[in-house]
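Heads up, one of the protein chains got dropped from this complex, but the rest are sitting where they should.
Chain nomenclature is as follows: A and B, assigned in order of appearance, with residue numbering initiated at 1 for each chain independently.
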Amino acid sequence: MVAPLVVAVTGLNATDNPGPGVGVIRSLLHARDPGLRVVGLAYDAMEPGVYADGLVDDVFLIPYPSQGVEPLRERLAYIRRRVGFNVVIPTLDAELPAFVDLAPELAAQGVGTLLPTREQLDLRCKAKLAALGAQGLPVPASRVLTDVAGLYTIHEAFPYPIVVKGPYYGAKVAHTLDEAVHAFHAMAAQWGFPVIVQQFVAGQELCVLAVGDGRGGLVGAVQMRKTVITDKGKGWAGVAIRDEGLDALTATFMKASRWRGPCELEVIRDAAGGYHVLEVNPRFPAWCFLSAGAGMNLPFAVAELAAGRAPAALADYRVGTMFVRIALDQITDMAPFSSMSTAGEIVRSEGASR
Amino acid sequence: MSRPLYERPVIARHQTGAMNKFSRAASMQPQTHVDGVPVDTLVEAYGSPLFVFSEKTLVARYRELRDAFARRFAKVRVTWSYKTNYLDAICRVFHREGAWAEVVSEFEWEKARHNGVPGERIHLNGPLKTEATLRRVLPEGTLVHIDNFDELALLERLADELNLTPKVALRVNLAVESIPAWGRFGFNLENGQAITAANRIVAGKRLELIGLHCHLGTFILDPASYREQATKLAHLANELRRAHGLVLSFLDIGGGFASHSKLKAQYLPGDQATPSFDRYAAACAEGLAALEYPAGKEPTIVLESGRALVDDAGTLISTVLANKRLADGQRGLVVDAGVNILFTSFWYDHDVVPAQPFGGIAEPTVMYGPLCMNIDVVRDSVMFPPMRTGDRVVFRHVGAYNVTQWMQFITYRPAVLMIGADGRHGIIRKREELETLLASEEVPAWL
Partner (left out) sequence: MQRLRDLAISDTGFVFDPFSGATYTVNDTARCVLDGLKRGLHRDELVALLADRFETSGEDLSRDLDDLVHSLRLFGLVPGAFEVV
């Protein structure tokens, strides 16, 4: 008899700019795997996913990645003793280096992960994306700048408008040199160097949720077009699509990077039918529940692979399946919040003793 | 039943986005000892504040760096960057391990000679090379890294006058993606200046060009930057070989490797962000694979590391002078080490922990030094447990630059101590006293 999956998941910050954790957990629950239990890992007592009905069995605060690996290692060890878990799925960019570093020792303790290497993480960072262009991935023309002087000749490389991006987050479209200089200083002040300047490409915003096997192959992928976009540029509704161009592009990325685990490709399809990969996110996207809803449950497949199980062959997904996000008010009394803020945990399951 | 231990009563308001009791403070451990010696013993013997250097860590870091490169290159030379910390005891630890000296002034050169380093095992670098300095160092065979055309001309003239053929290297600056270029030092590669300078040296026949040198910057967290730098240096060396048949005896890839400290602008702390020496060495090796040199003629790889070797070995012990409650409710802590001796706190969020067991609720805390100046902040916001006056704190990874860039201001600079590999400890720089300062003062006769 196979041990039941107990999966620890981060990213419960289901705000209007949501973390992927809630989507990952709903996908896991959707699989109705016997004995499956979910342990939520949160960074703040007020992360909404903590309070969602029937979502997590147990939930624990964990230290921020900026606190270093050691506090995280200790906290995970405590949680393992308290309620046990055999898979962990980190879902936030900033925590990935720490979890990647901890993966070997977690594995030695019987906790599985499906994560890229540090080198693969570096490869897809914004400043390096252009290098993937050399390996056959269509990326927009870009320049990595550490000095504003580089902007004065940018029009010789590609025409305005341009997108000025920070190294981790933030993007501004600039139509003139003046706007670009302003955006450059704003990005540098907020996010530091380098500043990435990218050719602006217009078209349909498409996303691919893909899971790589770490050997250049694809476990599975679901394609989606955003149909409602919020003022923050986040997809609020979308539809599963099938585009052979995206298939080819996904396969190229997997082959070039030998990616292990989940990732999201953000792609623009221009009016002429050309593709431009804007970004590669090294984790599940917030909309990943669409994959379960459309019949190809990639979060569950990742959990099974991480646990060392051979997952059942993935069925293809149903094109035309839609997701529509809604805002929902959860009602809770003070007790769970009190427990989270003073003890840093809510334990409902019988935990490891079960 | 025994009563619970008293701790200062604290009420902390919950704020969304800051409600995580598992901050660093929760897992913070006191550092009660440095290399096995109790902090209390050290302070009782040598006073507070007190800089403490660990010989064990100095040696361990040196060997880790040397071995990482020695595994990949036939010939490796580590030079100790004097400006990072030129206390004799520190320098001698590295020289004993085999390090040459990298100096940037006549004073540092004198220090290196004083430490027993032969002149021909010193690399003289930087823009501060006066005629007097060069007249002194050239006859001793010191390797001069040329910074600009004026210096080149001066060296050629002195070579004639002194009837010597000085061994020189060309300092080169070049563009590497994603880090700001240090264009002010040396000759630019991309605009052809570097080649022009090399051609001129070769044509002049008064200097012997034996090396190339590039120093990318400081606290470079991405090893790939070194791959790019090494590739460009290799291409330049290939070009010089094709043009003049020149086979260089060394390539100096500079310093700039990160320590385990954390820059203020950096999100992840050193234990996650700082690459190992092994990763830096691997990147350099990948880049230098582009070098087309005959077998057996491979150049020596020169490193001029400072911070990465000494920072982790230095600790600063300081004592709590006072607790404050600021107007906005934030907690302030006044300690006896200020920015005058912990100069690097302007750029780094130093890792600081209590030196004794502690309890209680950690609060966001501003840590002030003892100076009567508003800028004297050694940590601008850190989650820190309650402290009592007389308690001690320990700043870690502060061995680089502080004991060279510090300033004497309103009080005496503290003692600097070394704990030996065998646990012995001894002063390596005395605490200043009135006589120390009066020794260099004079009062004119009319006063």
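The rule is short, and it goes like this: a residue touches a chain if its C-beta (ideal position, glycine included) is under 8 Å from a C-beta of that chain, and two chains touch if they have at least 3 such contacts.
Just so it is clear, the model here is predicted, and its values are computed rather than measured.
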{"item": "Which displayed chains the unshown chain touches", "value": "A, B"}
{"item": "Touching residue (missing chain; options B:2, B:163, B:374 or B:440)", "value": "B:2"}
{"item": "Chain B, residues in touch with the chain not shown (by the definition above)", "value": "2-14, 21, 323, 325, 329, 360-361, 388"}
{"item": "Interface residues of chain A (partner: the chain not displayed)", "value": "334, 337-339, 341-343"}
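Just so it is clear, only the chains that are shown with their structure count from here on.
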{"item": "Distance from the mean Cα position of chain B to that of chain A, given in whole angstrom", "value": "37"}
{"item": "Chain A - residues contacting chain B, complex", "value": "43-46, 61-71, 74-75, 94, 97-98, 101, 122, 127-128, 144, 146-147, 168, 192-194, 340-342, 344"}
{"item": "Residues of chain B touching chain A in the complex", "value": "14, 16-24, 26-27, 177-181, 222, 224, 265, 267-273"}
